[in-house]
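Okay, structure first, notes after.
Missing here is one protein chain; the remaining ones are kept as they sit in the complex.
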Amino acid sequence: MLLVIDWAMILEKFVLITVVVMASLGIAMYTTFAERKVAAILQDRRGPNRAGPFGLLQPLADGLKLFFKEEIIPNFSSKSLFILGPGLAMLTAIMTSAVIPWGDKVHFFNRDISLQIADINIGILYVFGVVSLGVYGIMIGSWASNNKFSLLGGLRAASQIISYELAMGISLIALLMVTGTLSLKEMVLQQQQGGWGGLLSWNVLKQPLGFFIFIICSFAECNRTPFDLPEAENELIGGYHTEYSSMKLGFYLFAEYINMFISSVIMATLFFGGYDMPFVNEANLSPNIAALVGIIALMAKVVFFIFVFMWVRWTIPRFRYDQLMHLGWRILIPLALFNMLVTGGLILYFNK
Amino acid sequence: MSVTTLLFILLSVMAVGSALMMLLTKSPVHSILWLIVVFFAISGHYILLNAQFLAIVNIIVYAGAIMVLFLFVVMLMNLNSESEPAKNYRLHLIGIISGGSLLLVLLAAVMKIDLAHPVMMKVGEAGLISKLGKTLFTDYVLPFEISSVLFLSAMIGAVVIGKKD
Partner (left out) sequence: MQALTNRVKVVERKPMSLWERLYIPAILKGMAITFSHIFKKKPTINYPEKKRPFSPVFRGLQILNRDEEGRENCTACGLCAVACPAEAITMEAAERAPGEEHLYREEKYAAKYEINMLRCIFCGLCEEACPKDAIYLSETFTPADYQRKQFIYNKTDLLIPHPQEDPEAYKKALGNRAKNQTVN
């Protein structure tokens, strides 16, 4: 007897994985375009508008350019690790999307297909674990380049991500105390029911401080301004990807944008109701329409968060390194601990 | 042979193989990377034992934090075979003694294995987070608290060392 496999299930998951990965790649591509456009608009410029209508083909042109650039591997680098670095960065960036509930479920071919690749009961911890691995791509690539500036950038990235992971984890613990579950799907379901169209049950109202800490930490985890010290151009040339060229550089840049997309999705899911469209009762709609509405709602929230990421980038200058560490260890972690204690106290007080 | 057995064999080969690679590679950075692969294989075993929480915590804590620090230090000091200090016989002796005692403990554990009742895969819920939390805070509350005191003392020690300018 060997391997009894539900082939339909495998096929369904395979299609879902392909769609999710392709969608995240496409969204990341257009995030680069959006970044340039938003930057331009915030600075009273026009931004790219030559390639295609409104410059919409610009990401394709950028990608094509990266593909056709010369692939350079430095002589004194460790070759296998040099190639492994960007691959790992990309892998960890995409892996996170596995546990995110993109919508409720769709009904095709007499099957209910859940729009979540894997509903595991440790959902948010999985995200956390994969994010903590994201630093390896940067570290390995920076070390393998055999370049001082790359190495400094990689070390900065490592210490920054480790420092902010702590505050992020503690702020999440407070959230988990409120929700009582680790599964992202259940968190979304909890946030769907509530007064005023479901808006009142959004976790951001229960955990405003937690959300605030979480968003700051996710800026740091994505290496976005004001925390983009690993690639501070004026100090470190290009930071950890100084020696990289062609599509390997493209992978690093792309991974950053996918990370941004994924952390926007996670913020929307954890704190802003995920695929819950406020003032719409999904139970009254047919499942496919409800799923579509859910995906649109989620994407709208994600677009908003991505805009916030860019908005902050073009407003706030970069931190100095000691300020970064001061903020992480001496402000955010005590604040997150305080938030956790207050949340625990309130839960005990109201539930006794 | 079921899927689980197949995965078990795969993960075991991966774990043992990368552990050997970790010992045999010359470069410390490569050693650390192989060690990370070992942690992944072990996490895979935890998942087979239906202990998802342990698996993911293993990845977060060991692969995600401790190994990053190891890598950090090794990369910063640029350790390689040339800069390695020559080991004298006393270090060798200490290594043999500690390794030998670990081997003794492992052998004792293997001898005590009850082969009639192997750990079943995919059954039992001891590794799930709710069960684990209840067990830790009821049956094992004293060891749990003692270990947290240990961590606290380690933290204080780190602060003291860091303060000494």
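The chains carry the letters A and B, assigned in the order they are written, with residues numbered from 1 in each.
Simple rule for what comes next: a residue touches a chain if its C-beta (ideal position, glycine included) is under 8 Å from a C-beta of that chain, and two chains touch if they have at least 3 such contacts.
Keep in mind that this is a model prediction, so the values were computed, not measured.
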Visible chains that the absent chain touches, using the contact criterion stated earlier: A
Omitted-chain contact residue, chosen from A:21, A:42, A:199 or A:237: A:42
Contact set of chain A toward the excluded chain (per top definition): 41-46, 49, 311-312, 314-316
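Going forward, only the chains that are shown with their structure count from here on.
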Centre-of-Cα separation between chain B and chain A, whole angstrom: 29
For the chain A and chain B complex, residues of the former touching the latter: 2-3, 78, 81, 120-122, 125-126, 128-129, 132-133, 135-136, 139-140, 143, 151, 154-155, 158-159, 161-162, 165, 182
Contact footprint of chain A on chain B as seen in their complex: 1-3, 29, 33, 36, 52-53, 56-57, 59-60, 63-65, 68-69, 71-72, 75-76, 128-129
